[in-house]
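Structure first, then comments.
As you look at this complex, bear in mind that one protein chain is not there, while each of the others sits in place.
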Amino acid sequence: MNFQPGKDTLKRNFKTVGTRTPRPDGLDKITGRAQFGADMTAPGMLWGLILRSPHAHARIRKIDTSKAEAVNGVHAVVTAADFGPCPDGVLDVRENIMAREKALYDGHAVAAVAATSRAAAKQALKLIKVDYEVLPHVTDVDEAMKPSAPVINNKLFTKGLDKTPRKPSNVAERFEFGHGDVEAGLKQADLVIERTFKTEATHQGYIEPHACLASMGSDGKGDIWCCTQGHFMVRQVCSALLGMDASALRVTASEIGGGFGGKTTVFIEPVALALSLKSNRPVKVVMSRSEVLRASGPTSSTSIDIKIGMNKDGTITAGDATLRYQGGAFPGSAVPYGAMAAFACYDLKAVRAVGYDVIANRPKQAAYRAPGAPMAAYAVESVVDELCKELDLDPLDVRLKNASSDGSKASYGPNFDVIGLRATLEAARAHPHYKAKLGRNQGRGVACGFWFNFGGETSVSLNVSADGTIGLSVGTPDIGGSRASIGNMAAEELGVPHDKVRCIIADTASLGYNDVTDGSRVTFASGLAAINAARDAIGKMCERAAGIWGIPVEAVTWEDGAARPSSPNAGKHEPLTLADIAAQAGATGGPISGHCEINAEGAGVSFATHLVDTEVDPETGYVKVLRYTVFQDAGKAVHPSYVEGQFQGGAVQGIGWALNEEYIYGKDGTLQNAGFLDYRIPVASDLPMIDAVIVEVPNPGHPYGVRGVGETSIVPPLAAISNSVSDAAGVRMTQLPMSPPRVLKALGRI
Amino acid sequence: MQYHAPATVKDAVKLLAGSKGSTQILAGGTDLLVRMRSGFSEPDTIIDIKRISPMCKIARDGKGFAIGAAVSSAEMSENAALAKAWPGVVESAALIGSTQVQGRATIAGNLCNASPAADSVPAMVAAGAKAVIRGPKGKRKVAVEKICKGPGQTILKKGELIEAIVLPAKPARTGDAYLRFIPRTEMDIAVAGAGICVTLDAKGVCTAARVSLGAIAPTVLLVSRAAKALIGTRIDDEALDALAAACSAAARPIDDKRGTKEFRIHVAGVLARRAAIIARDRALGKS
Amino acid sequence: MFQIQVSTSINGDDTEFSCEADETLLDVLRDRLGMTGSKEGCGTGDCGACSVVVDGRLVCSCLMLGAEAQGREIETIEGMADGTELHPLQQKFLDHAALQCGVCTPGFLVAAKSLLERNDDPTEEEVRYWLAGNLCRCTGYDKIVRAVLDTAKDMRKPAKTKKPAAKKRVKA
Partner (left out) sequence: MVKVQVWGSLKPALEGADEIELEAASIREVLDQLSDTYPAMKQAIMRGVSVSVDGRMYANAIMVPLKPDSEVFVLPKLVGG
């Protein structure tokens, strides 16, 4: 019964899908009843606190915890010594959650305590004596790549080169993508522009700090309650780190106060579990905002060279990019995705993108909404914009001329399926925003963006209750309203009103494995699985109806929420509604439920075009965002309000990245702005309304045509705003954030 | 830690003078609680002055105003007479933090916190405000610009607290204004700030001026050279250029996470110029 | 350490608690009284997720000591709905999809209610500036601002049945 991409036809007429229904978790969230990570308590609970390195790079000679252990109320102290051998796949996680031989960045955890009160835990932290040997550090990506840079990991030899080097360095790996003869392509061009760009690291900035409550019994069974984008991932990683059976650990995902990729890994959960194991008491650990910024995962900071050739008619002849991403103290920056996404919007004969994954004394980067892509798009779209300006060409026309389209070869290799880039460009060109007049010191910017979108491992269970209502259990934490959209897809398929379906996030013991909520996959993959589960249940209900009527199941169809004879030949039978069948479920064969366990495939890539107007104050360098319009392909907007919400939220995160957000490190390698005061995310008064235009080019890989929408929206804004500011200021901006001092400097005023 | 909430200024002074270890006055608490949380400040005693009723009031002081040390910036904004007389001071207080912070934050606390970037301080200095200090030896009035010695340091002696900020009666044809620069529209600490107060004669010529700059030196500065650029002029473009130049020349800022030295120097002049126009127009009754 | 005994009123209920001198009102609400609707996003007054109203004044409960609550009247998100009847703002937040993750939502609702009690006809700019101390990372604020403006419009409709300004009973 599962949907077969390419074989089954796509549904285009909907009753519930496409409507703006109230969300199932709404009431709890507007009344304060919703329980987030830090809101859970347990009897006998202890408070856990983590001691963090004040140094960017230091050898840990010795940790003396004896005085901390002696504090009244302290029940456990753990260090790296409490985390034993573990599988290779989680080695870096183990090093990151608790420093072993070296502290690798300011904020790196070195010890943790659990005590009966926060005050006692705080007192104990102060009494832990760590003997550090401070080492030279490096935080800038270009500096880290220099041969003279301090080597952070002497076992790191650059991969991806023709020959593995003999000397260790901070360059973990080289990646290359592309096709065609780039040099020849550049030679053909009427104009070639080459520029270097830099972007600073930004943080996902979710408002809810990481929080968890772990409880481990002496029988080896444990429970974790935490805010995460993937509780199955938490189970896997924590059980591996503590040498437990995976099924002995049950993880329940709390309501999650934002993630944006930052909660796709673990930081405090294994520590809380280790503290609980040692103290034999439940332990709650909640990060402070400063800990979130210093020690969870921000993005990479980057340094990027772009060279693009264009003919006078706007044809791009070749594109070449070298991307250097610093991903913190461990390998694994998002540079391959940046390199793959850099030119994805263009159908090019010759293209090359080379990426370097670089380590530095900063927190290990984590995914942030389309990881790696915004910075690459920023650099490429800036040069395309400059070429358009130099050749006096319209930036939307040029993009339409070169746009990737159905079947064209993507810059990262494969050929595209059905895609919606052109549709977004055409929508932008037809929109009144594009023709609106600009005033003095004002400018307009255009940019496009792309993200892959994922499917992945997904498990859904749909239970038909005796009263004809539906319990729908999914395993992908809801970070933006996905319970509403998934529930609505199940309701659509079953033909019942949306409010008869209650969608919940089940714990790891109650449902099969699910990949994390990432890659814009949830509405696509959990939605697909929910549709399949509904079809599974429908099949069973049709069997029951066939039994009741005494006809073959092939002669029964499901329509409008009821089983019906498929043709007059099947006999005259009154339709049996879902509620009718559910009421008789016990007597006709037992409970009815539908399941789907899949590795969801067929996620459709997503493109967007953003238009933005800004005004630059030439005396202060202050940039005001005047007007912003997002055009993005959603395939099919299941819940338009939350699709718009994703567009708007991504655009505004991009505005923050472009204008004011940055990790500022001092000369000593410590983070200078570890708080919301100086890590400046946009506030309400900084912004205009964000117009969201939903474009729908159905994804052939989903029964309703759904594409993921969460991530693409953050890809174009960096470039769109930079192009707009460059237009307003009359000077090309090449560094993010475009903070007022940088703008003023670019204007030559200081 | 001990918490006291005395009912009279006398009791507060007594507690303050008699306390052992470190003691902090709690007015709005919007700085103190942040410092306590980060571990920067670990007081042994906290004296909450919000139960002292005279300190929670804005009183007319002759033709001027006495703003109790526990009066929040929101209460200042809601006082029509004060807002009419000293709009620059009231607006500067209304720039401190968020609506939530303004519901608690006080200008006396802003002053005692002794940050060079305190928003209300340049405005108070420009307006010629004085701090009423109470201590074991009685009362003294000190000009606001003399209170801070350096970042985090004031001239207050053991046992002393600020009871109120006194704003003088506003002379005729006088206007004040305060502008600051922040990278966002709200919620930031000033990268640079300028408070200006000017008095004009009947012909619109400036007869008196006070110019104060924030966040460009270890303490808020009163820049007499910048004031001189305005006095005797109609605060025209030429005078404004001279004012901006004098302000930039007086600035001796540092590079930090909030802005560069060169940026602060430049923007101090820009802000002074813009604030002077508002102050002039207010003095002329234009706004 | 001696704990301080505090008598206060929370959402109209007389409430007594004891706390340490350095405990914030937010810690007391969440950890001692089990009222976890107010959230800690920063602990430094920069995000507004802990917004409550004290004697009619909107404040961050992370920037106020629990001890300071003595004799005050405190309103939190838990008291915003009247039984099962939602405050109009709560309903509009649902209608406009003005929340995604929802962790900032209690703070926004408390802050927006405080605005509408002072100004029943705010401009978009006034809404944005009043709410500048409430950070939201999911929505880009668009739908939140629309929900507040739409609530104000609806609340003005019934023949000026304007709510009285919040009660002020400062007991100093």
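The chains carry the letters A, B and C, assigned in the order they are written, with residues numbered from 1 in each.
The working rule: a residue touches a chain if its C-beta (ideal position, glycine included) is under 8 Å from a C-beta of that chain, and two chains touch if they have at least 3 such contacts.
None of the values given here were measured: they were computed from a predicted structure.
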Chains in view that touch the one left out, judged over the entire complex: A
Touch with the omitted chain, as defined above, among A:211, A:323 or A:370: A:370
Touching the absent chain when the full complex is considered, from A:340, A:608 or A:718: A:340
Omitted-chain contact residue, chosen from A:140, A:255, A:269 or A:518: A:518
Option touching the unshown chain, where A:47, A:343, A:416 or A:622 are the choices: A:416
Contact with the hidden chain (one of A:3, A:132, A:177 or A:628): A:177
Positions on chain A contacted by the hidden chain, ascending: 5, 160, 162, 174-178, 204, 260-262, 264, 334, 336-337, 340, 352, 354, 367-371, 407, 412-417, 451-457, 518-521, 599, 601-603, 605, 701, 710-711
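Basically, only the chains that are shown with their structure count from here on.
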Whole-Å separation of chain centres (CA-atom averages), chain B against chain C: 29
Centroid distance [mean C-alpha coordinates] between chain C and chain A, Å: 30
Per-residue overlap in chain C, given as positions that touch at least 2 other chains: 1, 20, 43-44, 46, 129, 131-134
Contacts with two or more other chains, residues of chain A listed in rising order: 676-677, 682-683, 685
Chain C-touching residues of chain B, taken from the complex the two chains share: 1-3, 5, 26, 28-30, 33-34, 36-38, 46, 48, 50-53, 56, 72, 74, 97-101, 103-104, 185-187
Interfacial residue positions of chain B with respect to chain A in the complex: 38, 181, 183-189, 191, 256-260, 262-263, 265-267, 270
Residues on chain A engaged by chain B in the complex (per definition of touch): 290, 619-622, 659-660, 664, 672-673, 676-678, 680, 682-683, 685-686, 739-741, 744-745, 749-750
